[in-house]
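Here the complex is missing a single protein chain, while all its other protein chains stay put.
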Amino acid sequence: MTSNILKVTLERDAGGQTEFDVPAYESQTVLDVVSWIQQNADPTLSYRFACRVGMCGSCAMMVNGVPRWTCRTHISKVLDGDKVTIGPLRNLPVIKDLTVDMDPFFDKWVGAEAVHHGTLTRDDPIAAVDETSPERVEANAGIECINCSVCYAACDTVAGNPDYLGPAALQRAWTLLNDAKDEGRAAILEAVSGRGGCHNCHSMGSCTAYCPNELDPMSAIAGLKRETAKSFFKRGR
Amino acid sequence: MRAARGITSRAHPLWLAYILHRLSGLGLALFLPFHFWVLALATTDPARLDGFLTLTEAGAVKLAEFGLVFLLAVHMFGGLRLMALEFLPWTPSQKTLAAGATALSFCVAMLFLLKAI
Partner (left out) sequence: MLSLRLYMAQRITALLMAPLVIGHLAVMIYAIQGGLSAEEILGRTQGSVAWFLFYGIFVVAVAVHGAIGLRTVAHEWGGLKGAALEVFMWAVGLGLFAMGARAVWAVTFA
């Protein structure tokens, strides 16, 4: 760090100061910087966070044009000299300041049939899961998603194609397709083959490049493309 | 300025491959109608076709031709890369090997062709 004062620019709606001088300190996160502004410079600033340890997925913002989980991003890693620009997450409607409306993001999870399709009841015995089966390994690869929407904000296909379900929802659909406890195979394949489905993905890989949990939605979507292509040849449509 | 930062901020290799594939495809699609029109002159106006073909000797046109051949090659290899990525669940090292082998064999074939004629 070159100076003790950070020059922080907030990208927010008209009105209110957009540039702030924030004192720098050791191990400071981007979320710390935003919180300092709200507590000391502008109490009207709106932003969203909860757990501060990278589990809840609520604090993602654009930092110097890149989507990041702000609670686990050290400001020293993203500073451009002593400057940083922080804005609301891309590809989602802004409610106020740094807070976006996550509804479209979660609606698309449901749209991708990324919901549990169970058939057993509480009276059935617990199904045994083979942790070493290839399907389970595929499913395990994607289950650590925290729904932070960083991949959704990083994706240019989402930006240009509002119907596109996006990386997070499709990755969860792929996870459930491989989950022995989920019986929704036909429904999932149908949902991810629709207008906004996996076939709109151009494999640009920004989802995988920016996922804070180092998941690989791009490869999960490729898996969906393979499965839907197989069923295309099987069913002849 | 903001657009430029928007691009540089996500210019990782796969994104660059995506934008190269899109722009090369766009370029080829825009060139094709002209290409077809010139060839169709063979029946309607052969003298004019020859006029176009002698034009290909000019330096600037040669450069443009090189550009078109590059667009075609880059779009084809980019497309094969994309389909390998989507349809063949290979490990990263297998992909690197396959890409290297393809590039090498293409170079060898081209070298052979240039020697042979």
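Chains: A and B, in written order; residue numbering restarts at 1 for each.
Definition applied: contacts are C-beta pairs under 8 Å (C-beta built on N, C-alpha and C of every residue); 3 or more make two chains touch, one makes a residue touch a chain.
All figures in this text were calculated on a predicted structure; none of them were measured in a lab.
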Practice item. Would you mind listing the shown chains in contact with the chain that isn't displayed? Key: A, B
Exercise for review: With the full complex in mind, choose from B:Ala29, B:Ala64 or B:Leu88 the residue touching the hidden chain.
Suggested key: B:Ala29
Check your understanding: Which one, B:Leu39, B:Leu88 or B:Ala103, makes contact with the chain that was left out?
Key -> B:Leu39
Exercise for review: Provide the residue numbers of chain A that touch the chain removed from this figure.
Suggested key: 156-157, 159-161, 163-164, 193-197, 199-200, 225, 228-229, 232, 237
**Study point:** Absent-chain interface as seen on chain B, which is shown
**Key:** 22, 25-26, 28-29, 32-33, 35-37, 39-44, 46, 49-50, 53-54, 56-57, 69, 72-73, 76, 79-80, 83, 109-110, 113-114, 117
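We adopt the following convention: only the chains that are shown with their structure count from here on.
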Point to revise | Touch list for chain B against partner chain A, complex | key: 5-6, 9-10, 12, 14-15, 17-19, 21-22, 82, 85-87, 89
Review point. Given the complex with chain B, which residues does chain A contribute to the contact?
Key: 64-66, 154, 156, 202-206, 208-209, 218-219, 222-223, 225-226, 229
